[in-house]
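Excluded from the complex is one protein chain; the other protein chains are retained at their positions.
Chain naming follows the written order as A and B, and within any one chain the residues start at number 1.
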Amino acid sequence: MDTKLSPAPSHGNARVAFAWLVAFAVLASLPLLLTADSNKFYIELLSKVMIMAIFALSLQLLIGYTGLVSLGHAAYFAAAAYATAMLAPESGPGNGWLLLAGALAAAAALAMLVGMLVLRTRGVYFIMVTLAFAQMVYFVFHDTKIAGGSDGTYIYFRPEFPVPGLRQMTVNDPSHFYWMVWGAMGVTVVVLTLLLRSRFGHALVGIRHNEQRMRAAGYATYRYQLGAFVAGGMLAGLAGFLYAVQFGFVNPEIASWHQSGNAMLMVILGGVGSLAGAVLGAFSFVLVAEWFSTMTKHWQLLMGGFIIVAVALLPRGLVSLPSVLRVKMRAPGARNGGTAGDDDDTAQEAGGERRSPRNTEAA
Amino acid sequence: MHRFTSRRLAPACLAVAAMLAATGAVQAQSAPGGKIKVGFMLPYTGTYAALGTAIENGFRMYVQQQGGKLGGRDIEYFKVDDESDPAKAPENATKLIKRDQVDVVVGTVHSGVQMGIVKVAKENNTLLIIPNAGVDEATGPLCGANIFRSSFSNWQPGYAMGHVLAERGMKKVVTLTWKYAAGEQSVKGFKEAFEGKGGKVVKELSLPFPNVEFQALITEVAALKPDAVFVFFAGGGAVKFVKDWAAAGLKDKIPLYASGFLTDGTLEAQGNAAQGLETTLHYADGLSNARDKSFRLDYAKTYKLQPDVYAVQGYDAAQLLAAGATAVKGDMSRKAELYKAMEAAKVDSPRGAFTLSKAHNPVQDFYLRKVDGRENKVSTVAVKSLADPARGCRL
Partner (left out) sequence: MDIVSFLIQCLNSVQYGLLLFLVASGLTLIFGIMGVINLAHGSFYMLGAYLAFALASLTGNLLIAVPLGIVLAVAFGYVLEWVFFSFLYERDHLQQVLMTYGLILVFEELRSILVGDDVHGVPVPALLDGSLPIGNDMTYPIYRLCISAVCLLVAAAMYYVIRRTRLGMMIRAGATNREMVQSLGINVTVLYRVVFALGVALAVLAGMIAAPVSSVYPGMGAQVLIVCFVVVVIGGIGSVKGALVASLLLGFVDTFGKVFWQDAAGVLIYLLMAVILLWKPQGLFKAG
C-alpha cells in the first residue's frame, strides 16, 4: 500500500477535531447572541450560508477527492428541492422526515442515472457533459408545466419533524431552522470525514492521483467513481431539501449553470481538496458578496476583483492563507525547511494540478 | 490534505465574525419620530434596470409633491436590488422585511421574483404594493389582505386586445409569446375575449423565455396565413421581435397586435419597424386628462426624462399608500384600518382615475394606442373599467 495514502498522525487528528468543534460551537451560539429583531435576518442569512456550505462540501467530495469536476451539480440540489415541493401536501404541514427521504431518493436516483452515463468521458468533456445533463434538468423544470414552470412553485406549509416520544419538532422559528441546518452541516462533515478515512475514501484519492495505476492495482475504479458521484449527489440533495424548507419557494433557477458554477467557485476559492476549504469557500463567497452589495450597486466589480486577486495570491485557496503567511514570515531562504509535512501534500497537488484532474490521456 | 484543516479554522472563524460585524454595521437603526419605512425591491441592474428606476422615480415624485410626508409622517427609504433573480427573491425580500424592518415593500417588475416576494410578505404579514409585475396569481389564488397592486394583471391587456380584434371582425388569429407566466396569461386573456365573441385562435406558438431567436416561428406564423397575430414580448425581446417581423416583410402583410409592452420603452430602438403598430395598455401618450398633463410636466422637469407606464405605476403606488397612511394618521401598525382604507381608495391617476377590485387589482380603462414617431398615441378606449376576474382569490 502506498504510504502517502495513510492517515495523518494522531496529534493532527486531535487538532483537526478541536478546530472543527470550536467552529461549530461558535456557530451554534450565534442565535443566542443575535437576538434583536433586526438580527433575525442574519440568522436566516447564515442558515443560507450553511446550506451553501453543505452544497459545496458535496461538490468537494467530487472535485477535491475523486477528481471529478462536475459542472452540473446543481441538478441534484434542484431535484431534491423540487421533490420536496411536489411531495409536500397543500393543506397542511407534511412529515419532514418523509419529505427528506423523498428528496434524497430523488437526488440519488438522478445522480445514479447521470453518473452511469457521464463517467464514460474524461477531462473537460466530463465537465461539459455533466453540464449538459444539468441544463436538461433546468429546462425540464423551466419549460414544462411539471411544477409551475419558470415562475416556480410554493410549499404552503413548512414540514414538521415528529420525534418519537416528544412532540413535533417545527422549524418555523428561524433560530430552530438555523440549528437544524447547523446539525445537517455537522452530520455532513462527520460523514465525509469518516468516508474519506475509510478504504473507500483512500481509493478515491488514489483514483484522483492516478486512475490507471489504481486500475492496474486491481481496483474497479468505475464503481468507486459512481459511488462518489451518487454520494455527492445525495449530499447536494440534503442541501436542496433544506433550501426548499427555508423559504418554501423553489424556482428553476436553482438548477441553472450559474448555481453549479457558484458551487464550483466556492470550492475552488476555499481550496480544492479540503473539507474546511469547502466550508470556508461557501462562507466567504456569500458573505463577501453580501458585504460588497451593501456598499455599492456595482458590487459585482468588487466581487470580480476580489476573486481575481484571491486566486492570484492564493492559488491553493483561502484555506492556505495561514500557511502562505507563515512561509512568508519565516526568514527568506528558509522556504524549503520547516513545513515539510504540508509542502509534501502541496507539492503533490501542484504537480497533479498542472493538467485538469481527470486528464489521463496526453494533452 | 487533512492537515490544511487543523489550524485554519480559527482564523476562518475570525474572518467570518469580522464579516458579520461589517455587514452588521450597516444595520438600520430604529427610526426616530416614527417615520414610515418604505422598502423598494426593484431591479437596479440588468435588463430591467430602467423600469426599476422609473418606478422609484414616480413613487418619490408623488411623495415630494406631498411635501415629503405621507399621513403626516416623514418617509425613510430602503433599497434592495432584486437583480431579476427569482432564486434570490425570498432572501432579498427578507432583507427589507427583517433586516431593515420596513412598513411596506414596493416591488417588483419580474413575475418570478414577485412570487418569492409575495410568499415572504404573506408569511410576515407585511404590506406589499406591486408596482408592475402582472402575475395573475398575486391577485388570484395567492391574493391576500396585505397584497396590493397599482399596475395591472397579465390577463387585462390581453383581454382588451381580444375584445378589439373581435369587434373588428377578425376570425383567425395566431398567438406568439414566451413560455412564461406573463406571456401565457396575456394570451389567455386575449383568447377569452376573442373566442368569447366568435373568433378562433388557430395556433398558440411559444418559445422558451428569454430566447430571442424568432426567425423559425415568424416563418411558421406566415405559413399559417392568419387574419392577425397577437404577441406578448417585452424589453430587449420586444425590440428584436418587431425588427425581425418587419425584416421578414410581414409588417404590411399580416396585421400585428400586442399587449402594450411590445412598444413601451422600446420605440427608440425599434425605429421605423414599429410605426403604426397598435397595442392595448392602461396608459398611453396624449391622454387628455389634466392630471396626466401636470404629471408629465413635473416628471420631465424633475428627472429630465419622459415618463412611461412604469413611472405612472410607481406614482400610483405612492398614492395608494398615501390613502392608507392618511386614514391611520401614519400609524402603520393599525393594519386592519390601513388595508381597508387602501381597498376603498379611488386613485386619481395620470392614466385616469381607478379603484381596486376585491382582490386588490386596479379596475381601469384600457386604451388602444398606435405608434406614431416615438410615441404610443391613444386612439380610443378599448375597454372601460376592466376588472380582472381574480379566479381563485378567496378575499
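Points worth noting:
The criterion applied here is as follows: contacts are C-beta pairs under 8 Å (C-beta built on N, C-alpha and C of every residue); 3 or more make two chains touch, one makes a residue touch a chain.
Just so it is clear, the model here is predicted, and its values are computed rather than measured.
Among the displayed chains, contact with the absent chain in the complete complex occurs for A, B. Within the whole complex, the absent chain has one touching residue among B:Gln270, B:Gln313 or B:Asn361, and that is B:Gln270. Within subunit B, the residues in touch with the undisplayed chain are 45-47, 49-50, 179, 205-208, 210-213, 215-217, 219-220, 222-223, 235-236, 239-240, 243-244, 247-249, 253, 266, 268-271.
Against the chain not shown here, subunit A presents residues 63, 69, 117, 120-122, 124-125, 128-129, 131-133, 135-136, 139-140, 142-144, 257, 261, 264-265, 268-269, 272, 298, 300-301, 303-308, 311-312, 315, 353-356, 362-363.
We adopt the following convention: only the chains that are shown with their structure count from here on.
If each chain is reduced to the centroid of its CA atoms, subunit A and subunit B end up 37 Å from each other. Within the complex formed with subunit A, the subunit B residues making contact are 1-13, 15-17, 19-20, 22-24, 26-28, 44-45, 81, 85-87, 89-91, 94-95, 98-101, 111-112, 115-116, 119-120, 123, 135, 179-181, 208-209. Those residues of subunit A that touch subunit B in the shared complex are 7-8, 12-13, 15-16, 19-20, 22-23, 26, 37-42, 44-45, 48, 64, 139, 142-143, 149-152, 154, 205, 246-249, 251, 253-254, 256, 259, 271, 273-277, 279-280, 283-284, 287-288, 290-291, 293-294, 297, 300, 318-323, 341-342, 345, 349.
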